[in-house]
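One protein chain omitted, others in place.
== chain A ==
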Amino acid sequence: MLQHSFNMTKLIKQLSIVFIFALIVSCSGDDSADKDETKPTISINYNNGFPQACAELVRGETYNFRAMVTDNAELAAYSLDIHHNFDHHTHDDQEALCDLNPVKSAMNPMIYMENFSIEAGLTSYEINIQVTIPNDIDTGDYHCAYSATDKTGWQARTSIDIKIVE
């Protein structure tokens, strides 16, 4: 019986050692090397970046919306979304704080939503989308949001407060 309980103890010890070993191995033997864990980046903070925070865009004019995206491995797609912020429901992530017009209701707001893919194999790319601001849309506060994905499925986003004026 004593022999028996001795074996039990030994078995428990062995089992736990195996368990702890498995634990350490699985912690340290990480395969992060072949995994992409880096999000792409997206920036308008360079000379040609457009629009900058608080920029005023004029109806009827055509603008080139430009932002720089980069990724450690491979870029995949990007999108541009322009929607109104007449109700002040949100704000941008740029450092400047823009003065907003008084809250108002939307009659015929501009809605621009487009997606684009990026050719395979690139790690940096300049978004350059030509957008004409229609003549008949509501003027006021707008929100401009860029987003970009990499091949793995990581996403980067940035948004800018702008105004559309007469």
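Criterion: a contact is a pair of C-beta atoms (placed from the backbone, for glycine too) under 8 Å apart; a residue touches a chain by one contact, two chains touch by 3 or more; residues count from 1.
Here, contacts and distances are computed from a predicted model.
Not every chain of the complex appears here, and the one that does not is recorded in UniProt as "TonB-dependent receptor", selected from "Transketolase family protein", "MoxR family ATPase", "TonB-dependent receptor" or "Lactate utilization protein C". Listed for chain A, the residues touching the missing chain in the whole complex are 1-2, 4-5, 8-9, 11-13, 15-17, 19-20, 22-24, 26-27, 30-32, 34-35, 37, 76-81, 83-84, 87-91, 93-95, 103, 106, 109, 111, 113-115, 117, 145, 147, 149-155, 157-158.
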